[in-house]
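The complex appears here minus one protein chain, its other protein chains still in place.
Letters A, B and C mark the chains as written, and numbering starts fresh at 1 in each.
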Amino acid sequence: MNPSLVNPDVPVYNPRNYLNEPATGLRSWLLTLDHKRIGVMFLIATTISLFLGGVFALLIRIELLTPGPTIMDAMTYNRMFTLHGVVMIFLFMIPAIPSGFGNFVLPIMLGARDVAFPRLNLLSFYLYLLGAAVALYGMIHGGADTGWTFYAPYSTTTITKVVPILLGAFILGFSSILTGLNFIVTTHTMRAPGMTWMRVPLFIWSIYATSIIQILATPVLGMSLLLVSVEHAFGWGIFDPARGGDPVLFQHFFWFYSHPAVYIMVLPAMAVISEVVCTFSRKNMFGYKAVAYSSLGIAFVGFFTWGHHLFTSGQSAVDAGIFGVLSMLVGIFTAIKVFNWTATLYKGSISFKTPFAYFAGFIFFLVFGGMTGVALATVSLDVHWQDTYFVVAHFHFIMVGATMMAFLAALHYWFPKITGRMLPEGWGLVGAVMVILGFNFTFIPQFLLGNMGMPRRYYAYPAKFWPLNVASTAGATVLALGLVVVLVYTLISLKWGPVAGSNPWHSRGFEWGTPSPPPVENWETTPVIDRGPHEYDEGATVPPTVSPEPEPTHAS
Amino acid sequence: MPAETTYLAHHFASLEKQTYAARLGMWLFLATEVLLFTALFAGYGVYRFLFREAFAESSRHLQTWIGLVNTLILVTSSFTVAMGVDRAGKGDGKGAWRFFLVSFLFGAAFMVFKAIEYTHHFHVGELPGRFYTNEEVQLVGAPIFMALYFLITGLHGIHVLVGMTVLLVIGLRARAGAYAAEYSVPVELAGLYWHLVDLIWIFVFPLIYLV
Amino acid sequence: MNELMRRLLFLPEQASDYARDVDHLHFFIITTTMLAATGVFATAIFFFLRWRRRSDSDVTPRIEPTPIHEALFIGTPLVLFLIWFAIGYPQYVRLQLPPKDAMDVFVQGKKWMWKFAYPGGPNSVDTLRVPVGRPVRLLITSRDVIHSFFVPALRLKMDAVPGRYTQSWFTANKPGRYEIFCAEYCGMGHSAMLGELVVLPAAEFDTWLADQRRGDKAVAQDSASTGETVLAAGNLVADGERVAAEQGCLKCHSVDGSRHIGPTWVDLYLRQEKLADGRIIVADEAYLTRSMMDPAADIVAGFQNVMPTYQGKLTPPEVAAIVEYIKSLKTSAVRSGPSAGPVYEPKPRQP
Partner (left out) sequence: MAEPLSHRPEHGAHASHVPRYLAVWIALLVFTFGTWGISRFHLPGVAGVAVALAIAIAKGALVALFFMHLYDQPGPNRLVFATSLVFVALLISLTLLDYATRFPLTNPPGSQGAIPASDYAPAPNDTTR
């Protein structure tokens, strides 16, 4: 079946697909080496994590509904926000888009049959499960009360079960390293014939940049978490002020990973958005090179900015200046992307489907999240905002706002490819509106709370912070309901959604050239790429051509 | 083409691609290893800057000769591994095995010296953090030096053990004729890993024992 | 204008010139952000309305940016961000360089209270008194974990790192009372680690400080002659209440019967307490005194050993006063048995 001969107007459910071949049993899934199945398993696991983290978030918001104790005691509350952070960051945010959607889409986009190291890919999934299990063990046996940042010396002296959680995060780090390693090698060695670097889809550019960060930063996090564990378990004194150790050194190590980790979370979001904006405006990306290189720029410069988390830690003013100025540069790269995405709409053919709605939300959150981020990097304002709800709102704008929007956009965008079925458009828009509005109502009050000076991680608070906290909790409820709506219609559509066909969005992205759901080997014959990935002008051919005789040479 | 059919995984277009992918993957992995150690080296740098005297004094109390001998051992084992990889590249599996066995024994010798050294530390109380009981050096920072010492050499020791296992397994497979002149990438990658272990020690030696 | 923007953004009062300057940067940033964001969104909405999709096979022109576009996309935000930084960073540096003539105050955070010590002796818990119009340098440290000294009204925040000093400074320009928060998460009592900054007119402050110093000296002289300090005349219960508040006891022990970090003091006297090691004792005078001197000796089941020793910090009369105060806290309802609550297993901290 030659995909270029399929009439896109007559949706066909591909009968021979990865879901039913080579077998359908549980065993065939658990031992699969197929990147598509691994991607789907990652999606299921991360979605479960998302809802677990969401429950923690709701409990936190309910506790903060009144100034005093509401439904739990301080210790439980401290555990809640720690678990919320750990689950959302390590179990959902970091793996969701790269390991889930990336795993599924990246090799198909490249015209490859699989990722370069399928076994490592499966190992990555099992490491994820193992890390999750170890962390879960820690949560059940008391959980940690350190906050996800594990600052020494609190984390090294707490009586709670912080070590299993640290080890869980450590193992999850290796899962993330393996995924990154796989993607880099795959992108380098397995591109289809004719796919030069300047014809690589922008999704892959961003995922590639993400992978670089995963490879270079995660080991440092692993080491610092290990050091905290050693310190907590044996008292070796590396961060112990009583023995001359410096707790601030931990903060250096931690943020050397964890600031770039923010880009591990947001770059894949940008990856998805680049695809969505081109498809739904039927336009070539305005400034493909700028968008592609700015991904690499973010990955690179993202490493130079970790010190902006330490402006009030006793860090030297010289370092603060260097880190402050370098942090501005990351803002520039993000600004380039925002401008280019907006400019892409110019003279396009814009269709306001659900993924595009999430794109709109994404741009809104990214602009405000990004600008407040740069404002935080102006050093003197950070002194006021550091560790207040302003920071909380800022990073939720980026991580939940931008990344969640992109995750939902990706879900709606690739759901037809993954399952061969469509999601309901009307309910999709209802869900999108609820999520976006609920999100704004949750976090805009938190910006104001931060301005007022309410510190984060407060179990109880003075009464003057009350009204805004109530508003925030109300918003969180709407947000949660919106997510439940999305979950419900997604589950229903798995079985009863209308058949999508190979290319329901009439996209010219390469992944749409293969039938939906894709066959086990992705492509019947190796596609030959003769154009860029986002081209909608007269001269460009409809989804990637499969020339009768594949050229023998691969691009390298 | 036998090499193509024997060694080529289904999802690669050619053996050359596969080799390239394996090498790139290994280099990326080595990069993560380097950064894993970097956190410890950065900690070493910071505390050395803060506690210059304590570090110099503690370092003087280490047995430099063990460090020196271990450096010579690792450097030489690296050489024999390189020779083994060279043999494998010429299709001589038995030769590769012999060189790898020698390197394995060098690795074992390294660990023996390490054990002697650790025993000594336990006897004189040069132990990390709150276990530090050495009377001779009573400076702020000395326990931190010992903590870093054990972390760096311990982590490196684990890497030596892993490397020895890898050498043994790959060496045995090479002896059994699992690789050929056209395809000896696993041997090469095992060698790369061992060289990295050597490379890290080359930096550990002067930093911990000499300055 | 300043006042309007401040209220719009929910910012607290500005108690120093520095706070006002930082707020001006804030206003500038928020204005430019809003303008830029509105620009982007208006453009996007205009494009969306103007170029709706007509058919699924629409063909669009291929538009590539010219170098001028990219220069604009990079240059505009870069200039803007650098202007922000150029205003913000010098302010931060200013905060790092206290003037030479600043009065030093030592600030110590510990779980979960703030202690302030003035040169020449006097100190206080949770209340920092400073003169208006004179620079004050804070040397901040911590006794246990990292805390962060945060005065929203001064737009000032500095971490208290155990075992070393960080510094910050301010010149308050308005007499008044302002909140002090702990901004770095420090455990169960994090949100209760509140304090108050009291800015006094300079003359009033000088009088207060002199009084404090004289009081200290008097106490010191008394103890030198008699070997024991005496409390000023007054009823013991009231003294006990005052001392308990000053020493921060009430941070952890409630006097309304609610469970907090430590056991409540209400009905504590002669209560049977179940200890963590299983013993059951009666909270008599001896027990109460011992618990102040050596808190780790008898830990009530369900509580952590977080209390520092008050050996040497409380004079015998003060101890007696606190005991009397505890004795006075009686309710008519009779309650026995240990205070309820979740059990946290204690972890011995190695010396």
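In this text, a residue touches a chain if its C-beta (ideal position, glycine included) is under 8 Å from a C-beta of that chain, and two chains touch if they have at least 3 such contacts.
Bear in mind that the values here come from a model prediction, so they are computed numbers and not experimental data.
Visitor: Considering the entire complex, write down the shown chains that touch the omitted one.
Guide: Displayed chains contacted by the hidden chain, ordered by label: A, B, C.
Visitor: Can you tell me which of C:P90, C:G133 or C:G163 touches the chain that was removed from the display?
Guide: Selected residue, touching the omitted chain: C:G163.
Visitor: Which of B:V75, B:M111 or B:A178 touches the chain that is not shown?
Guide: B:V75
Visitor: Write down which of B:A9, B:A108 or B:L199 is the residue touching the left-out chain.
Guide: B:L199
Visitor: Touch as defined at the start, partner being the missing chain; which of B:R23, B:H61, B:R130 or B:R173 qualifies?
Guide: In the full complex, the listed residue that touches the missing chain is B:R23.
Visitor: What subunit B residues would touch the chain not displayed?
Guide: Against the missing chain, subunit B presents residues 1, 3-4, 8, 13-16, 20, 23-24, 27-28, 30-31, 34-35, 38-39, 41-42, 45-46, 49-53, 64, 68, 71-72, 75-76, 78-79, 81-83, 86, 89-90, 139-141, 182, 191-192, 195-196, 198-199, 202-203, 205-207, 209-211.
Visitor: Residues on subunit A that touch the omitted chain in the whole complex?
Guide: Output for subunit A: 188, 212, 216, 220, 241, 244-246, 248-249, 252, 256, 303-304, 307, 310, 314-319, 322-323, 552.
Visitor: Which positions on subunit C touch the chain that was left off?
Guide: Output for subunit C: 96, 106, 108, 115-117, 119-121, 123, 139, 161, 163-167, 216, 220, 313.
Note that only the chains that are shown with their structure count from here on.
Visitor: For the protein chains shown, what form does their contact graph take: line, ring, star, complete or other?
Guide: Topology of touching chains reads as a line.
Visitor: So what's the Cα centroid distance for subunit A and subunit B, whole Å?
Guide: Roughly 35 Å, centre to centre.
Visitor: Tell me, which residues of subunit C touch at least two other chains?
Guide: Expected reply: 350.
Visitor: Could you pull out the residues of subunit A that touch at least 2 other chains?
Guide: 235 - these are the residues of subunit A that touch more than one other chain.
Visitor: Where on subunit B does subunit A make contact in their complex?
Guide: Interface residues on subunit B, with respect to subunit A: 10-14, 17, 20-21, 24-25, 28-29, 31-33, 35-36, 38-40, 42-43, 46-47, 50-51, 128-131, 140-141, 143-144, 147-148, 150-151.
Visitor: Which positions of subunit C touch subunit A when the two form their complex?
Guide: Those in contact with subunit A are residues 9-12, 22, 25-26, 29-30, 33, 36-37, 40-41, 43-44, 47-48, 51-65, 69-70, 73-74, 76-78, 81-82, 84-85, 87-89, 91-93, 95-96, 144-146, 148, 150, 152-153, 155-159, 161-164, 166, 179, 181-192, 194, 259, 304, 341-342, 344-347, 349-350.
Visitor: Using the touch rule from the top, collect the residues of subunit A that touch subunit B in their complex.
Guide: Residue list for subunit A touching subunit B: 112-114, 116-118, 120, 177, 180-182, 184-186, 188-190, 215-220, 222-224, 227, 230-231, 234-238, 240, 243-246, 249, 252-253, 256, 526, 554, 556.
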